[in-house]
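Sharing a structure, written as structure tokens. Questions coming.
All protein chains of the complex are present and in place, except for one that has been dropped.
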């Protein structure tokens, strides 16, 4: 598998050098792998820190900036970052109002952020955590690792980021983040596996004529393999699973998310089908975002995330945001 | 080749339905294939119209909105639109101050826009045209079709769009557009071919271990095929070709553009290498944009576009823009 | 039909032109995949789809509007190509047929000489519009020889043969116009897709004459 890289070992630091060079509005510590908004700590503001394995860009580094994250910690490709990074990030952004860790629900992310929270608290930083676990493809139970965090991470980071920017205290920012997660569900499909630099080839074999239903964002196979479906059928299936799990009684935010290699032309066609199904189900759409936001390297495919929003959440969604990956209003 | 589509025949109209559903700030005429900013015609403003084959998204439809295009006409995949679309677009956006057609230099685009210009003028619309031909990979001569228009299209549309938004008359907007094009050069590489829906498979064969140097954005092979190169080597090569052709004496805007399937992680790593070469050549970088902007469906690869900017062009670049694909300042 | 059989034997009335364009539509549809394949080697892999879409529109419009003269039929066909195809081939083939149609005026039956002159006018218009000359590896390399064959008194079959030969002769050429020109030296060794479709369109004359 050809890649636009130097060597597998340096992909993450090479990308961080690129972020540093291209985004003067960020402070990028390439060696310690922390991306911080330049004006941090922002006085009297709760700070948001997130992070996770690399390979999901623009998540999370591309979401650092006014109205969203204060810092992000990128791990190796598909490997959660280590506690040192998170503690360093928390220390860099804490204004004294406390730090919210936005953690996608993967064993690695959870364990490392837990350790970091303890260490940060030892340093006198007040830390709260929100766990994102929106993937409706995964059966949840007390006895399992639970659901994965996927597309809803963007909603949580954007909306809680806006709440922090408005000056809300840590408990409220945390409560809002939690609410956004609870009101969000996702479902993803893969038309191809992705290739990680370390492996140098596809993470699983997907024969021509078949697709994976219910995939996450780490190149893992999904819940089920089927004969290839049309955009219309995939939208029917994905939206059905999401709504089964959380039938909304409010308008929804819609994220039609590309996994990385699916052309925007296809994504918009898929978005049309998603809107069609929602219309048939009489679900009002408040806003839609279409693009590659929570990706899986060069995987072809897409995911749908719905988030029910009341007036407060919608106001926070619409609030100005200024990051490399998401920007409006300023 | 699996695609997230219904049938090949409907990809463009399906995508337009999606644009219509997701972007209330646009008026999308799905049947006639014209995307217009909702508030058009904007009083006393020169209007910008562009268009071209589909498959390059967000170009052009994603660049319709305040500070950039007033309308875009998407053709079939990789096929220039027809004059009817352009005339319809021009009529929808002309405020009486005239319309600038931004045309990428491909025989099809040129011929169809020429015909449209004649027809629009018959309808009493004042039309000017700017031809974008920035691809340094193509040898230019009187006897050939000349250079392709690629990444510089974004610079032309953004900067001339800002000039129009400032209220400049048609001749000045046209002159600025022309200047941006003259001061821009691009070079692209492909690590894989793309697959068009109609063909259903790759447009050319590229063996593992090889790359194409000097490709355009239509899935055509490049000028040369070589053994795979590192990100560092590709940056050296691409920037060298661009600078050979147009050694800048002003700071540059840099577009590190993904062809569609190259992960953002790789693009930023490549951006780091591009910055390194520019640093070695002592060329000042004014701004950098990294992402999938002028794409070639699911092609893996990237292109570099440099545009020399004086103070006026940089001010216009920085001016607010509000489109689906490019947004800042508002 | 042998290549020495004179073209004068056919009645060149409106139905003939209807048959010609319908036959052309059938053959570009039949060969769409091959045309796209040729375009994929040195272009953007859409020539077959373009021709198929355009000529389907032509056939539909002819059926619906039933133009009353050969000239009107060609003008209608040319307009359809211009407003339905896009790309390089749309305006070029559209111009070819429109200009030829204009040259025919509104005569209800025309002579082989009139047809030859009209086609020459059309081909000249293509050359002017696209700025290409024979040898540049374009549709002109099939169209020019076909018109020459007719002008020299050759039959439709002779014209078809000349067009086919012209199309094959584009293979070793270096492209100077159209997308293939971006490839420079690498365009050598591949047949031009537009020359191939031109050969099909000229060959459709023989089917119309049957």
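The chains carry the letters A, B and C, assigned in the order they are written, with residues numbered from 1 in each.
Note that in this section a contact is a pair of C-beta atoms (placed from the backbone, for glycine too) under 8 Å apart; a residue touches a chain by one contact, two chains touch by 3 or more.
All values derive from a computational prediction rather than experimental measurement.
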item	value
Among shown chains, those touching the left-out chain	A
Residue touching the undisplayed chain, where the options are A:18, A:75 or A:269	A:75
Residues of subunit A in contact with the chain not shown	53, 75-84, 106-108, 111-112, 115, 135, 137-139, 143-145, 148, 196, 198-199, 203-204, 216, 218-223
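Here is the rule we use: only the chains that are shown with their structure count from here on.
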item	value
Chain contact topology (line, ring, star, complete or other)	line
Relative to subunit A, chain with the most remote C-alpha centre	C
Central chain of the complex, centres being mean CA coordinates	B
Computed distance of Cα centres, subunit C from subunit A, in Å	54
